[in-house]
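Left out: one protein chain. Kept in place: all the others.
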Amino acid sequence: MNWTWFHRLASPPHVYALAARLTRWFAWPAALCIAAGLWGGLVLAPPDYLQGDGFRILYVHAPSAWMSLMVYVTMAGAAAIGLIWRMKVAHAVAASCAPIGASFTVAALVTGALWGQPMWGTYWEWDPRLTSELVLLFLYLGYMGLRAGIEDPQRADRASAMLAVVGVVNVPIIHYSVTWWNSLHQAPSVMRLAKPAMPLGMLVPLLLMLLGFTLFFIALLLTRLRGEVLARERTASWIREVVRA
Amino acid sequence: MNRSDGNIAQPLAALAPADPEMRTAACHRASALEAIRLALLRDLQLALRKRGQLVQPLAFFAMVTLLFPLAISPELARLRELAPGVVWVGALLGSLLALEFLFRDDAHDGTLEQYALSGQSLTALMTAKTIAHWLLTGLPLALMAPLAAVSLGVRTGALPGILLAVAVGSVALSLIGSIGAALTLGIKRSGALLSLLTLPLSLPVLIFGARATQLAIHGASFVAPLELLGALAVLGGTLAPLAAAAAVRISLE
Partner (left out) sequence: MPEHTIEVDNLHLWRGDRHVLRGVSFTVVRGGCLEVCGANGAGKTTLLRALCGLVYPEQGRILWNGEDVRHDLPAFHAALAYLGHEPPLKADLTARENLHYWIGVRRHLERSELDAALARVGARSWCEQLARTLSAGQRRRVALAGLTLLAVPLWLLDEPTTNLDGEGRALVAELVREQLARGGIVVAAVHQGLPSSVPNVTRLDLAA
């Protein structure tokens, strides 16, 4: 089979140029979606009959929680590709994912705590969803810690990739065990989306926010990826041409 | 390449026809089981030569157990409620403490390199090392757990259940730990990082183990959480040595 197109696609200069070109195609739609979602969620949607206006933090919390998991899966997928096919760019993608994912996780934890105050009367409740989210944060921190701890860049790439793969296998087990541990609390709100329990006026802004956050993540990822590629290829000759241009 | 003389059909003769020594070696290649047996015996013998290291996790476990009555209250009724948590946090930390030594010496003296180049399955050799680690730390911790439980006011009827839960759970802990230990090879001060990597992955063991212990203390059936612990151990037993072997190879690159 002819793999040249694949290798050309994955070559650092090409990835750098491609990422630069694609970023705006994700950044602007992300901004539009998030603006529309926020307007719909914070202004148009009616107050919840139980929680009043307090529920509106959902429009940030749920997409953040969703993204924290999706970024982890993306990271593990990129890591696995890097591990199996020894693609350096895949490792760069995984490395770029980690801080973004950790930030989404922190956002989900903070908004969850803020939401907890009006709902439960306390900032922190050992609810399975929040607990899993906290464990996810530790998984991200472990990944970044391992990457930072190994001096040789190739070994750092491969060892942290291994960890991401092990982590993604464990995420469902951890989630299951935590749910098992405390099955008394409400079901996760993303799950509730599957049922038509939410009125359309609340649901549409939420879906817009989800889409907006996903696009925002891709735009961020592409930007970070460029930085990562530059740092990794700092001695390569094509960098000099890019910098001069 | 000229290989036209027809000896290819006889691989043994082809390996080193002129040399009986090499031929013998090819005939007598050790089986994977033999390799596992020797790798296991080697670790056990080494541990017996350095008994001081064996006692450390146990002393640590006892120390952790001592902290709770001092920090909370000497009332046995209150301690009994906390006993599952104390026993499992102690076992988890004790097991973690010993992990740092799992591969460190082997990496340092070139044993891991020889294992990786032995032509034997590195996964099998990792399994042997993990079994040795469990025999040297998990099993002693499990034997110690009932003692810790008694000191926390648990009635004797619950002790077999506690021993069983810690014994099964520590298998899973050793397996998960072997991945973390292999990944942090080559990092100088790896202790804190090793904990950060291993503890989140160990949470399911802690949850099911503590639940089994709690049920045992209350005299209820603890079969369900014990089965879940067993499932974790089996799952870990199939996947962890593979991951640890891959991680060891990465550390040697």
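Each chain carries a letter (A and B) given by its place in the written order, and its residues are counted from 1.
Basically, a contact is a pair of C-beta atoms (placed from the backbone, for glycine too) under 8 Å apart; a residue touches a chain by one contact, two chains touch by 3 or more.
In this text, all values refer to a predicted model and were calculated from it rather than measured experimentally.
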Going by the whole complex, the chain not shown touches A, B
Contacting the left-out chain in the complete assembly, out of B:Thr111, B:Thr130, B:Thr184 or B:Thr213: B:Thr111
Chain B, residues in touch with the chain not shown (by the definition above): 1-3, 5, 7-8, 14-19, 21-22, 24-25, 28-30, 34-35, 38-39, 41-42, 45-46, 49-50, 105, 109-111, 113-121, 125, 249, 252-253
Kindly note down the residues of chain A that lie in touch with the hidden chain. 86, 152-154, 234-235
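What we mean here is this: only the chains that are shown with their structure count from here on.
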From the mean C-alpha coordinate of chain A to that of chain B, what's the distance rounded to whole Å? 33
In their shared complex, chain B is touched by residues of chain A numbered 83, 135, 138-139, 141-142, 145-146, 149-150, 152, 154-155, 158-159, 162-163, 165-167, 169-170, 173-174, 176-178, 180-181
What residues on chain B touch chain A, complex-wise? 179, 183-184, 186-187, 190, 193, 196-197, 199-201, 203-204, 207-208, 211, 228, 232, 235, 239, 243, 246-247, 250-251, 253
